[in-house]
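And then subunit A:
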Amino acid sequence: MAKEYKIALAGEGGQGVQSVAGIIVEAANDNGREALYIPNFGVEQRGGVSIAFVQIADEKIGSPKFKKADIVIALSDRSVRRTAQYVDERTTFVYDSAIEGVEEDLPKNAAKVYAIPAIDVAKNELHPRVFNIIIMGAVIEATKVITLESAKQAIEKKLGYKFEQDPKLRELNFQALEKGAELVRQFNK
Partner candidate 1 sequence: MALAPNMPKAWRAETKPHKFCPGCGHGLVLKAVGECIDELGIQDRIVFGCDIGCSLLSWDFFNTDAIQTHHGRTTPVLTGVKRARPDRICIAYMGDGGGYAIGSQHLVNAASRNEKVTVILVNNCNYGMTGGQMAPTTLPGMKTETSPYGRDVEATGNPTQGPEMVSAITPEGAYVARGTTANLRQLKKMIKKALETQLNGTGFSFVEALSACPTNWRTNAKDTWNFVEKEMTQYFKVGELKVPGEKEGK
Partner candidate 2 sequence: MVSTAYKYTQKNCDRATFTLFTGLCKGCGLCMEKCPVKCLEWSNDLGVYGTPTIIPKDVESCTGCGMCQLVCPDCAIVIEKIKK
Partner candidate 3 sequence: MADKPIKGEKRFFVTGNEVVAWAALAADVDIMYGYPITPQNEIMHYWTRLAPKYGRKFLQTEDEISAGFTTCGGVFSGARAFTATAGPGNTLMQEPMSMAEMMRIPAVFVITQRGGPSTATVIYSQQEVTLTCFGGNGEGMRIVYSPGSHQDLYDYTIKAFNTAWKYRFPTFVLGDGYQAKMRESVIMYDPEERGVQMEPTEKIVGKEGMPGVDREPAHLRNTYNTEEELNVVVNELVDAFWKAAPEIVEHQEFNCEDADIVIVAHGVVTRAAQAAVKELRDQGKKVGHFRPITLRPYPIEAMKKAIAQAKEIILVESAEGQLDKLVKAELYGSKVPITPYFRPGMGITSEEIVEFINKKG
């Protein structure tokens, strides 16, 4: 847990990578850790690949920008290509197995490359709306930057008002989180 983690999380505009990053850093901060989160932003307000740069450590963090990430998560074909630059021989590269036509673009130099069926699981087993929470579970399992328990608290903090109205949503979100972790755990066995 003491390790400093650099995370690059990339997806299409609507895939919710920024909110995943936001919840993770929020939870890390609540646990008294140092976190730094910088959203990639360009001129356009919508559209384009959205990247969240996250760093979590026990001490104050240096440059907000980093060259290479410990873990890269890419959720679309464009994101796979866009994030290759953050990968080196220490990087775990995670992408969604439903993304087509990126075989050639997958980083060759990564320490590990995991293809996780998050999109399928969201669609078929849970609900498309919790896709990003599955991703969050995967990030947490791959990095251990926070515990699943504190992630749940952070989700509660952020979405609690919605859960009040529909408690089933809470269950769905927590399931998604666990599921995401499980998808990565298979590889880490």
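Keep this in mind: contacts are C-beta pairs under 8 Å (C-beta built on N, C-alpha and C of every residue); 3 or more make two chains touch, one makes a residue touch a chain; residues count from 1.
Regarding selection, all candidates are chains of the complex that A comes from, given by their letters.
Everything quoted here is computed from the prediction, not taken from an experiment.
Chemist: Considering only the touch criterion given at the top, point me to the candidate in 1, 2 or 3 that touches subunit A in this complex.
Modeler: Of all the numbered candidates, the touching one is 3.
Chemist: Going by the contact rule at the top, pick out the subunit A residues touching candidate 3 in the complex.
Modeler: 22, 25-26, 29, 34-39, 41-43, 60-68
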